[in-house]
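Structure below; questions to follow.
Only one protein chain is missing from this complex, and each of the others stays in its spot.
Showing chain A:
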Amino acid sequence: MASRAPVATGRLLMGFRKWYYNMAGFNKLGLMRDDTLHEDTDVVEALRRIPENQYNDRMFRLKRALDLSMKQQVLPKEQWTQFEEDVHYLTPYLKEVVQERIEKEEWMKN
């Protein structure tokens, strides 16, 4: 039936996303998605704006991941970040920063 098709596709898409999330492997190092973002100027500015506790948690996760990488190890399976538990803590701030930059660039054009 027509009303079921989007839900099935949505579930399929989420299933694929979850599979890819696990394939990517950063969760095995206890990282969240937003931890893996390359620190360009926008990300650096967004990091300046996040609350201190979130920043400290991020630094802990990064340091733990770097240490695991140095030892060529991963976390025990029960400590892997789960797809459903991943928090996109940086994304709202990043969206704000990008929006501001775009507005500034538009302003400077005129």
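Observations, loosely collected:
Note that in this section a contact is a pair of C-beta atoms (placed from the backbone, for glycine too) under 8 Å apart; a residue touches a chain by one contact, two chains touch by 3 or more; residues count from 1.
Everything below uses one rule, namely that contacts and distances are computed from a predicted model.
The protein name that UniProt records for the chain not on display, among "Glyceronephosphate O-acyltransferase 2", "Neuronal-specific septin-3", "CHP1 protein" or "Cytochrome b", is "Cytochrome b". Where chain A meets the missing chain, the touching residues are 16-17, 20-21, 23-26, 29, 33, 35-39, 59, 62-63, 65-67, 69-70, 88.
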